[in-house]
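All protein chains but one are shown at their positions in the complex.
When the chains are written out, they are named A and B in that same order, and each has its own residue count from 1.
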Amino acid sequence: MALALHTFATVKDANAALKAAGTRYLGGGTLVIRAANEGDVSVSGLIRSIDPALSAIAIAGGKVSIGASVTMAAIARHPELGILAKAARAVGGPAVRNMATVGGNLFAPAPYGDFAVALLALDAMVGTDDGELPIETFLAGRDGSRAIVTSVSFTPPKADGFRFLKVSRVKPKGVSVLSIAAVLGQAADGTVSSARIALGCMADRPMRAKTAEKALLGRSLTKDGIAPALAAAGEGTSPITDPIATAWYRNEVLPVHLGRLLLS
Amino acid sequence: MAKVPVQFTLNGSEKAEFIDSGTTLLNALRDKIGDTSPKGGCHQGTCGACSVIIDGELRLSCLTLAETCDGAAITTTLGLAEGGVMHPLQRAFLDTFATQCGFCTPGMIMAAKVLLDHTPNPSRDEVIEALSGNICRCTGYEPIIQAVLRAARANSQNAA
Partner (left out) sequence: MELRKNYFADVRKDDLHEIGQPRPRSDSPGHVTGKTAYFADRSFPGMLHLKMVRSPHHHARIRSIDTSEAEKHPGVVRVLTAKDVPHNVYTILILIQIGPEDETVLADGKVRWKGEAVVAVLAETERAAQEAAAKVRIDYEVLPAVFDMEEALKPGAPLVNEYHGQNYYLYDSGECRKVRFGDVEAGFAGADHILEQSYQSSPIEHAPTETTGCVVAPEGNDRFTCYTNTQAMFFTLDNTSIILQMPGSKLHFVGGTVGGGFGGKVDVIVEPIAILGAKLTGRPVCFIYSREEEMQISSPRAAEKVVIKDGVMTDGRIVARKVTGYTDAGAYSRHSPYGAQKGAGHYPGPYTIPNVWIDTYCVYTNRTPSSAMRGFGVTIGDFALEVQMDKLARLIGMDPLEFRFINAYRDGDMKAHRQPTEGAALIECMQEASRVANWPVAEKYMAMSSYAKGA
């Protein structure tokens, strides 16, 4: 069947249309149109909603809410989303960032999805018309997810509490070897009081480095202090092998880059 | 096959076409309208050869459906020269030998134009960042970077 686009004013109507077989939601097009161009004939109906709420950014009461259609470029230039700018700029080149959306990045398979890695470290909630889900739960079930993602929301940490690193082989940027995002809380003496570390490319989708997080608690951010966390960084990972890097290589360099991020 | 109407301006002139739903802007421009300056190098959003400017933003026409551009203002490299006189970027690409096979050139010029529209005097790093979504397999990038910097200098001299 030929490809056809169906546009709806409301998310509700778009959700209803997505119940039909052979349909897929169209965000910025960087995943869905790419698949169609490459010969994926399983999708014939593209569904989108032009509800303005999907493109809104709301910052109030210590909470940030970003509409699913907001692009990486819009985040990168937003004056109050400075902590996310680095992660947003890590996605693609300028043209891709003008198209790729927050909602789409949640579905991007490794080696893509660097922004979702940041959202995972930030413990974001993923919103649909059915309510909100913790991002970890959402990512685990995303393959079977049919409800349109409408927003992501999170409580921003202190500016110096969020760290992000994307590693690629090409300068200034290329596809990820891996990406790491971390939200760290530190006690008055500098020791780590809380840690959330998220990894990209270390599985088929963003994942938490939970053993490394535990190993950081109560430790100082020094070479010796982080050593147990680096030793545990690879626990539970199953990295992808692709033209950029092998699974073996990704596992080998993960502690190196995690160390650089933690000591930066 | 459902035909859908689409209207937009292309390089300042109005276009109205009936296209097959699901047609990419790249195919609509090339096959329906006859502007073949955007090139299809990968159809994956990786090479940047199809780059066009839509409402002032750089976009990949291979990943953009034409029907989502209804009412938009689209610029392509074919529309840059005015009255037979090349745009300063085109002149600079020519003068710095920034083309070899030429296939990436229209996309490069689009990316560079958006940069200079917003940042008239970019740093070298800003030029590199602006071109980071465009692949050139022949020249090795340096002449292209030099071309953009030269065009920026030419613009600022004209403005002064």
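Here is the rule we go by: a residue touches a chain if its C-beta (ideal position, glycine included) is under 8 Å from a C-beta of that chain, and two chains touch if they have at least 3 such contacts.
All figures in this text were calculated on a predicted structure; none of them were measured in a lab.
In the entire assembly, the chain absent from the figure touches the shown chains A, B. Only one of B:C42, B:A73, B:I128 or B:A154 touches the absent chain when the whole complex is considered: B:C42. In the complete assembly, the contact with the undisplayed chain comes from A:E38, out of A:E38, A:D143 or A:E235. Note that of B:V6, B:I53, B:I109 or B:L149, the residue touching the chain absent from this view is B:I109.
Within the complete assembly, residues 20, 30-31, 35-44, 46-47, 49, 76-78, 80-81, 86, 89-91, 93-94, 97, 99, 101-106, 109, 135-138 of chain B touch the chain that is not shown. For chain A, the list of residues touching the undisplayed chain reads 1-3, 37-39, 41.
Just so we're on the same page, only the chains that are shown with their structure count from here on.
Chain centres here are Cα means. That of chain A falls 29 Å from that of chain B. In the complex of the two chains, the chain A residues touching chain B come out as 2-5, 7, 26, 28-30, 33-34, 36-38, 46, 48, 73, 92-96, 98-99, 172-173.
Listed in rising order, the residues of chain B touching chain A in the complex are 1-2, 4, 20-22, 24, 43-45, 48, 51, 57-60, 62-65, 67-68, 111, 114, 125, 128-134.
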